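Only a single protein chain was left out; the remaining protein chains are all shown in position.
Presenting chain A:
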Amino acid sequence: MEQAAPAPNTNELRRGLSAGLSIAFGYMPVAIAFGLLAGSTGLTVYEAVLMSMLVFAGAAQYMALSMIAVGAGMIEIVLATFIVNFRHLLMSASINERAEPTSKRYRALFGFFLTDEVFAVSSVHKEPVPGGYILGTGIAAYSSWVGFTAVGYFTGAVLPAILQESMGIALYALFIALLVPSIKDAGRPVVVLALLGGGFNWIYAFALDTGWAIMAAVITAVVVYELLIRRRIT
């Protein structure tokens, strides 16, 4: 049943914007590196910024660049984006149960901003999570992502070559930084899943294009892991 949309509470919005600042800060080097890499991949600044505005998904955007670089097909890139971002379905489902009741239109608005990081910040808020809080967090992260994509596109070239070279590690450092707290919290399951994902990707990468290799690796990894834990239980 459709409920009346409560007017977005400016107080909640402001609290969300403040919480989202940490993400905005964290996105800065990654967005700059994306803008820089987009330029070196041959995208125009408009194409790079449009991608950050419409997609707003770091890993998928980086993957798209690497696929463009190797001459992958457009449909293949869209499908790979779908596979990489499909995990947001579960985050959306989780937020769905935690968020305060709001109109579907409002949920369709703040749902746009549900990256891993926006989800993580939003989901630790005590229930029910106000829609304005999620929206504020998302807008702070989004502004940084889009703005620094443009900054990176133009300033990338003026950075010292040696720093540019090192910036190639930025995305991987981010992924590791995202993984380590989970390893510390959950331990072996996270390590095993990451090793399975990386291991199968390494194997599939010999035969498949990037997007398909990642897709096949992730599916294989979660199925193999499921079989492993079932065998251990039963």
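Worth a mention:
By our rule, contacts are C-beta pairs under 8 Å (C-beta built on N, C-alpha and C of every residue); 3 or more make two chains touch, one makes a residue touch a chain; residues count from 1.
Going forward, contacts and distances are computed from a predicted model.
For the omitted chain of this complex, the UniProt record lists the protein as "AzlD domain-containing protein", which is one of "AzlD domain-containing protein", "Simple sugar transport system ATP-binding protein", "Branched-chain amino acid ABC transporter permease" or "Fluoride-specific ion channel FluC". Across the interface with the omitted chain, chain A contributes residues 22, 25-26, 28-30, 43-44, 46-47, 50-51, 54-57, 59-61, 63-64, 66, 74-75, 77-79, 81-82, 84-93, 95-96, 99, 104, 107-108, 111-112, 114, 116-117, 162-163, 165-182, 184, 189-190, 193-202, 205, 213-214, 217-218, 221-223, 225-226.
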